[in-house]
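With one protein chain withheld, the remaining protein chains of the complex are depicted in position.
Going by the order they are written in, the chains are A and B; count residues from 1 in each one.
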Amino acid sequence: MEIKVRGIHKAFGSFPALGGVDLDIASGELVALLGPSGSGKTTLLRVIAGLEFPDRGAIVFGEEDMAGRPIRERRVGFVFQHYALFKHMTVLDNVAFGLRVRERRERPPEALIRERARELLELVQLGGLDQRYPAQLSGGQRQRVALARALAIEPRVLLLDEPFGALDAKVRKDLRRWLRQLHDKTGVTTIFVTHDQEEALELADRVVVMNRGRIEQVGTTDEVYEQPATPFVFDFLGNTNVLPGEVRGREVYVDGQDTPIVTASLHGSGPVDVYVRPGDLRVTEPGAPGFDAVIRSTQRTGPILRCEAVTASGQAIEIEVPHLHYDTQTLRPQQHVRLRLNQFSVFPRQTRNRDGTLPDVVPNAPAEYRARGRA
Amino acid sequence: MSAIVRSRTRTVIPGFGLTLGYTLLYLSLLVLIPLAGVFVHAAGLGAEGYWHVVSSPRVLAALKLSFGAALAGAAINAVFGPLIAWVFVRYEFPGKRFFDAVIDLPFALPTAVAGIALTALYAGNGWIGQYLEPLGIKVAYTPLGIIIACTFIGLPFVVRTVQPVLQDAEKELEEAAASLGANRWQTVTRVILPTVLPAALTGFALAFARAVGEYGSVIFIAGNLPMVSEIAPLLIIIKLEEFDYAGATAVASAMLILSFALLLVINGLQAWARRRHAHVR
Partner (left out) sequence: MSTITDATLQDPPRLPPEFKQGPLMRRNAAVTEAPWVRWTLTAVALLFLLGFLFLPLIAVFVEALRNGVSAYFAALVEPDALAAIRLTLLTAAITVPLNLVFGVAAAWAITKFEFRGKSLLISLIDLPFSVSPVVAGLIYILIFGAQGWAGPWLMEHGIKVAFAVPGIVLATIFVTFPFIARELIPLMHEQGTEYEQAALSLGASGWQTFWRVTVPNIRWGLLYGVLLCNARAMGEFGAVSVISGHIRGQTNTMPLHVEILYNEYQFSAAFAVASLLALLALVTLGLKAYLEWRHGDELVATRRH
């Protein structure tokens, strides 16, 4: 089922949870709503489900406007974050619930209901557990019961709220892969909410990045990762270094250095913020396009060597290289290095540094760098 | 009532109008309107007439006795209630579950039954009374008997308010105090008691509120001598039987006002206890 979200506004008291959201989801797509807490992602999911009513805007399933339709008529499969399995019912009764509450003329005969429920339990690989109670299941099993229960009503769209939020790391990974396979098998249009970028990028066909009740960017994993539309998207999808820079034509001068990086995709001019991931910084020869830094400390975490460094302008940055990379020989404390940027994004300079980004001047940066940075 | 306004946001759960409407109707018809009737009747007396009834020596004595005995009973419970709660939370002894269940007896035992049983115990020839009488202690048919009855009905209020707080109080706090060099007495007085205090006060107020209006368990042991052992609720009944409706409503409204004031105090105490409790966590 194709879903259109049009101009959705929703406020809780004075807090604007959604401030004008438009979104198109194609039939059979698997879409992630990604964002920090308070970004409005769960509210959007609940509005689509019919669990919340928007102040303004339309939700269209196919050709049918759903605004004003109660949830029980929308036929959406909603999987709650904590599953909301009925404790007093067996697994089978939970799955069969949606069929049993149908009006008599639409309700399949009891034998068929049980058969259908068992099929679904097979599908979610819980065959044989149908007489257990939810309390007797593990977290991952409960999650799959909740899915089977939602699928039982042959939903037009499957909505999952933080589907892996309550599970431990190992189970999470397995379930994620399994959910992808299940989606490929059933082909139900699926939307899920997550705050975990890795989960969103691995699982979804398209990712909807949300912030403060608005959509920042919609795109495939590659699109949001390679061409982030806003600093927020760049920052939210991974570790970030922010460096001062200046664009003149197709040249970008990073951190006040005089050897520019030349790229065809740049245009315009003026002060900018250069966003680069720690893993996209590599050592290069002195004077090459890039910028200078002094390594302050290094820390090996598993297969990655993580370095803290200070740029010439006194900006603290992070560098990450695989531990067997030949750069590791140069990346030693107190070493002066020239760094090149394998991949980076440029955004117009922001007047104020947002929380979490690096301060302009590190108070304990060596005096000579501070002097040079100001020059 | 006008404060309850339909200002909720729309939700998917059905039945708001039906359930709230029914709740308000039932509440108004059975509780609020009848209660308001007391004040309307009392107002009919006029300020002077009202004051005349309430300030008559017999009424004053009855009110004093009801509140005084309730206060004394609640005070006894405020000492023994936390002690009992402590013993049940912290110590193991045979029959604990059984004893714990029996603490609620005053909730479950009809008050008239409690009243005649207490009288049977404390009357001059009763089980306990026969040993107290020679010592010059008269319990039944004196204010002391009323205090005993008030203690009986108030006990579970204190125990049941303090018990969960003690259960939740982390032993770590005490271990921390001990590790900082406090001896057991210091730990108890400076760490445990302050934690329990709001709950104990709440329980005290609840026991007090219940005992003030108590009738059944008090009436048999009280003796009901005007000016000496006649409680306020009984005075209401006596005035009713004399068809002195105005007098009865005057006494009743005085009691209601005092109990509502008490209710405010209890709510304040509970809010305080909650804040305290939340703060510790």
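In this text, a contact is a pair of C-beta atoms (placed from the backbone, for glycine too) under 8 Å apart; a residue touches a chain by one contact, two chains touch by 3 or more.
The structure displayed is predicted, hence computed values, not measured ones.
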{"item": "Per the touch definition above, residue among A:10, A:149 or A:277 touching the missing chain", "value": "A:149"}
{"item": "Touching the absent chain when the full complex is considered, from B:34, B:194 or B:226", "value": "B:34"}
{"item": "Of B:54, B:132, B:178 or B:197, the one touching the omitted chain in the full complex", "value": "B:178"}
{"item": "Subunit A, residues in touch with the chain not shown (by the definition above)", "value": "49-51, 70-72, 74-78, 80, 82, 84, 86-89, 97-98, 101-102, 149-150, 152-153"}
{"item": "Interface with the undisplayed chain - residues on subunit B", "value": "3-9, 11-16, 18-20, 22-24, 26-27, 30-32, 34-35, 37-38, 41, 80, 83-84, 86-88, 90-91, 93, 97, 99-118, 120-121, 127-128, 151-152, 155, 161, 164, 168, 171, 174-175, 178-179, 184, 187, 209-210, 212-216, 220, 232-234, 236-237, 240, 243, 245, 248-249, 252, 255-256, 259-260, 262-263, 267"}
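Heads up, the rule we're going with is that only the chains that are shown with their structure count from here on.
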{"item": "Interfacial residue positions of subunit A with respect to subunit B in the complex", "value": "12, 50-53, 70-71"}
{"item": "In the complex, subunit B residues that touch subunit A", "value": "9-10, 12"}
